[in-house]
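I'd like to ask you about the structure that follows.
Missing here is one protein chain; the remaining ones are kept as they sit in the complex.
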Amino acid sequence: MSNPLRVTVWNEYRHERNPNHSASHVYPEGMHAPIANSLREAGMEVRVATLDEYDHGLTEEVLANTDVLTWWGHAAHHEVADHIVDRVQARVLEGMGLVCLHSAHYSKIFKRLMGTTCNLKWREAGERERIWVVDRAHPITSGLPEHFVLEHEEMYGETFDIPPPDHLVLISWFAGGEVFRSGCCYNRGAGKVFYFRPGHETYPTYYDGNVLKVIANGVRWAAPHHGPAPVFDNQAPLEPLPAH
Amino acid sequence: MSNPLRVTVWNEYRHERNPNHSASHVYPEGMHAPIANSLREAGMEVRVATLDEYDHGLTEEVLANTDVLTWWGHAAHHEVADHIVDRVQARVLEGMGLVCLHSAHYSKIFKRLMGTTCNLKWREAGERERIWVVDRAHPITSGLPEHFVLEHEEMYGETFDIPPPDHLVLISWFAGGEVFRSGCCYNRGAGKVFYFRPGHETYPTYYDGNVLKVIANGVRWAAPHHGPAPVFDNQAPLEPLPAH
Amino acid sequence: MSNPLRVTVWNEYRHERNPNHSASHVYPEGMHAPIANSLREAGMEVRVATLDEYDHGLTEEVLANTDVLTWWGHAAHHEVADHIVDRVQARVLEGMGLVCLHSAHYSKIFKRLMGTTCNLKWREAGERERIWVVDRAHPITSGLPEHFVLEHEEMYGETFDIPPPDHLVLISWFAGGEVFRSGCCYNRGAGKVFYFRPGHETYPTYYDGNVLKVIANGVRWAAPHHGPAPVFDNQAPLEPLPAH
Partner (left out) sequence: MSNPLRVTVWNEYRHERNPNHSASHVYPEGMHAPIANSLREAGMEVRVATLDEYDHGLTEEVLANTDVLTWWGHAAHHEVADHIVDRVQARVLEGMGLVCLHSAHYSKIFKRLMGTTCNLKWREAGERERIWVVDRAHPITSGLPEHFVLEHEEMYGETFDIPPPDHLVLISWFAGGEVFRSGCCYNRGAGKVFYFRPGHETYPTYYDGNVLKVIANGVRWAAPHHGPAPVFDNQAPLEPLPAH
């Protein structure tokens, strides 16, 4: 029997602590709480880390013991220290999975791993979003319906300035007329990165059963697979070379 | 705890039954035997099916109870009945995994799913093959070294006339000067297809630990994930349409 | 200076010849007419071929002198002879480009090249379609706006049962709530295949400037590039092999 996946749920955790922000009413225990609870119920070993902790809660020791890191950030991307971004990037390339949620599209770590601006269109109008599966062979779609609805969400629209995903799994339809690549998979180094769109802080998105299912599936997909550790730099030949 | 994967190991099983063919000495119980044994040891539920059985051993009932089908064929591709190919293709698109081994590149089912000729260069000279991992984030590389060696194999060389793989996992080097895309992943319908190169019938390739590991990993990767069952054809609108 | 591209515009050409069908009013000279005219204006050398001609207008000689073939079919896919499908497939794999329009998703040639059912959802309600560019680096998007609108079109919705495109260029939004991968690129053999969604026979879609621009760009992208002609089958080694 395999050990449980070790997941660290990272949250900026600022909006929810501001009593004047509606997020504090929607997520009184933080947006990380329903995500962490759901992953625990799925049998994973979950810890939470937040921006205002020492090293943003992402010490070398925490990352060394994390199989998959989920990330939600929004207003304070610039407060994430560059050396912590370096550390997370190195761990991803070494095999740790990364699941970037919603406004994490604009986090330093996602932009670093993508190499593009990761910019997009947005609108806060609480409109209807329909999320469609477009690759039903992909494990992230396990147990999902063909499409599901979020009655009120922030719109994110194309152009989404990301590299073409290695696998595109989900596409969103918005009532206001836009579409968006909402479930995007990338292999980077020994690690896997999944971007999943929904989750504005003023809507109860992270209590939605389908959203939580996608996150759990994304974490499982992004778990390390222990492929070979590469050897780099100068190498002796494996076959005899002719003298010259 | 999840149920064991149900695997059907399909083998043409002609060379090995011909006492004048060296395959009969290398694989006295058939090439399916070491593959099936290895998958059983990995905890899978394995049955064997061969060309000369009724329906080539691939009845509706067998396929309905198969999660992943592995396929080895060579000299008798043309003897596989078209209605069985239809049946296998339908099951793959419905979610059954398919792992095509070596000369199965030229099987009816692989060509059908690829849409190309699937032709290639070959040479039977028993030369050295080095198989290199090129996507270590992929689950098929789990537990593999960066590269492994088969001392004596048939050469397969590019141009390999296949669609660009959705993921390219392995590339072979041959002593005679060729390269080959040896581990190729495709999503097709709800199913996943993995092509894996080695396995000429006159060499003991299917006793090699790394080869068997790739096959087991490929079977696990190709297992169904139970994404949504699609609804096709005429649909009522989900949103009210303006009269016009 | 390079020679003009030689394009064959293939059309089923049945609906438009039926005076009781509204297509006969929208496209009195056939749906091929505005497409052919637009490609001629773009400097290409265009001929037209239709189902009811000898060999459906696709003789060996015509195909041998075609750089890119565009295809529109709908009600009579089953009347296209299999040996002509074989012939077109062989030419595509040999380098001829293929641009499949709208209901050609269900043509024999497209299904043959894809290996999947190519099924989808549809609705004839004359609803609004918004077509969004999602890969602005791709030549097919040259000169397009970020998105464009077709006021009245048939809906096509996901699940679209195709292989994951090598490049996904366009995604459609429909008023009724669906999305669709509307611009899909595939390399197959030496040939390139572009699927482009819009073009129901009862709407004036093929008079739309953006639609015609996508078709012209698609034809240019799909034009042969004269890569190497592959050599298949048995090969002598390029490097000396050790005796054994």
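Order of writing sets the chain letters: A, B and C. Residues in each chain are counted from 1.
In this text, a residue touches a chain if its C-beta (ideal position, glycine included) is under 8 Å from a C-beta of that chain, and two chains touch if they have at least 3 such contacts.
It should be emphasised that the depicted structure is a prediction, and the values quoted were computed from it without experimental measurement.
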{"item": "Residue among A:24, A:59 or A:159 touching the omitted chain", "value": "A:159"}
{"item": "Those residues of chain B which, in the complete complex, touch the missing chain", "value": "130, 132-136, 146-147, 157-160, 164, 167-168, 171-174, 177-179, 181"}
{"item": "Residue ranges of chain C at the interface with the undisplayed chain", "value": "1, 95, 128, 130, 133, 135-139, 141-146, 166-167, 175, 187-192, 225-231, 238-239"}
{"item": "Interface with the unshown chain - residue positions in chain A", "value": "89, 93, 112-117, 119-123, 125-127, 152, 155, 157, 159, 161, 163-164, 166, 175-178, 186-189, 228, 230-239, 241-242, 244"}
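Note that only the chains that are shown with their structure count from here on.
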{"item": "Rounded Å distance, chain B centre to chain C centre (Cα mean)", "value": "31"}
{"item": "Separation of chain A from chain C, taking each centre as the mean of its C-alpha atoms, in whole Å", "value": "36"}
{"item": "Shared interface positions of chain C, touching two or more other chains", "value": "157, 159, 164, 177-178"}
